[in-house]
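Notes to accompany the following structure.
The complex appears here without one of its protein chains, the remainder shown in place.
The block that comes next holds chain A.
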Amino acid sequence: MPATLHVAASAWSDAGIKFGNSLGAIAGFLGILLLIFFAAGRATGRFAKPLAVLVMLGPAVLLLVVGLVAPLVRTVFLSFYNADSDRSVGLRNYDWAFTTDSIHTVLLNTALWLVVAPLTATGLGLALALLVERMRWQGLYKSLIFLPMAVSLVGAGIIWKFVYESRGAGQPQIGLLSQLAVSLGWEDPPNWILTQPLNNFLLIAVMVWVQTGFAMVVLSAAIKAIPDEVTEAARLDGARGLRLFWFITVPMIRTTLVVVLTTVMITTLKAFDIVRTMTGGNFGTQVLANEMYAQSFTQFDVGRGSTLAVILFLAVLPLVAYNIVQLRKERETR
């Protein structure tokens, strides 16, 4: 078919032109950058400092303004508007967010996630770091525990959805958890994903599964960094086991613990992939980030979506601030 050949050829030449254009654009951009840096480097006298500041800080500030500050201001603005963003509704969206039953569940679930997931992941991570520390194949164990971190949250959600899959009594079970229950003699295990409030914890377990490896690796590094003299001195003073752990190890890695905890908290607050893939927010498992997405992009209610985004932002803000302060502290002690 000459016609299709012609189409294919034109598609190729199209692609070639586009590729050439991209190369040209990149070359042009690099050229401009080089010139600016060159000029800034040559500048002397009273222009030198302001120019250097502008050249070094300018692009970052510009990107921050365009990518973060401007959308933030706009989102706050839109949260006072209706679904189509064409009429101001005052505080009605916030009223809706704090008085609607279904949003109450969302806020409660988010709080539950925020408390349970980071504490469990950090606690497990710490325990594993201590346990694995003196083992022979610790590299192997650590890699295995760290591995889920490499799985995306969507992927993890799908994997665990299969684990929680359930069939009625008498049907062959295809989910690992139900089959385990049946093997242990429980004839009619429940439909896990439907059982409230258990299902929330089952979803949180996925987040813990993913984050424990991260917590373990970071905490393990911190434990290794404790000077031997300190532990030896404590040993000589008669500290053993739990006492050594509580009064030497934990205080020595305190800042790292807080950083790990807050980092997992921020990830947890933003998590919507797990809920989205596993329950779609049904059966009383909805969380803030997923509800925000649903309101904005499936129900086209930009006002309510923005309101939830603002609430989420206000919730994350103190955590981020605290996290940064702790990170600074840790850097100072190193």
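Please note the rule applied: a residue touches a chain if its C-beta (ideal position, glycine included) is under 8 Å from a C-beta of that chain, and two chains touch if they have at least 3 such contacts; residues count from 1.
Rule of thumb we're sticking to: contacts and distances are computed from a predicted model.
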item: Among "Carbon-monoxide dehydrogenase small subunit", "Molybdopterin synthase sulfur carrier subunit", "Ferric reductase-like transmembrane domain-containing protein" or "Alpha-glucoside transport system substrate-binding protein", the UniProt name of the subunit that does not appear here; value: "Alpha-glucoside transport system substrate-binding protein"
item: Touching the absent chain when the full complex is considered, from A:Y94, A:F146 or A:F283; value: A:F283
item: Identified contact with the non-displayed chain, of A:G24, A:P50, A:G139 or A:P197; value: A:G24
item: Touching the absent chain when the full complex is considered, from A:I204, A:A294 or A:L319; value: A:A294
item: Residue, one of A:L35, A:V66, A:L91 or A:L180, that touches the chain absent here; value: A:L35
item: Candidate in contact with the missing chain, chosen from A:I193, A:V208, A:I274 or A:L288; value: A:I193
item: Footprint left on chain A by the chain that the document does not show; value: 1, 3-4, 6-7, 10, 13-14, 17-18, 20-21, 24-25, 27-29, 31-32, 35-36, 39, 42-43, 45, 47, 83-84, 102, 166-168, 171, 191, 193-194, 276-277, 279-283, 294-295, 297-301
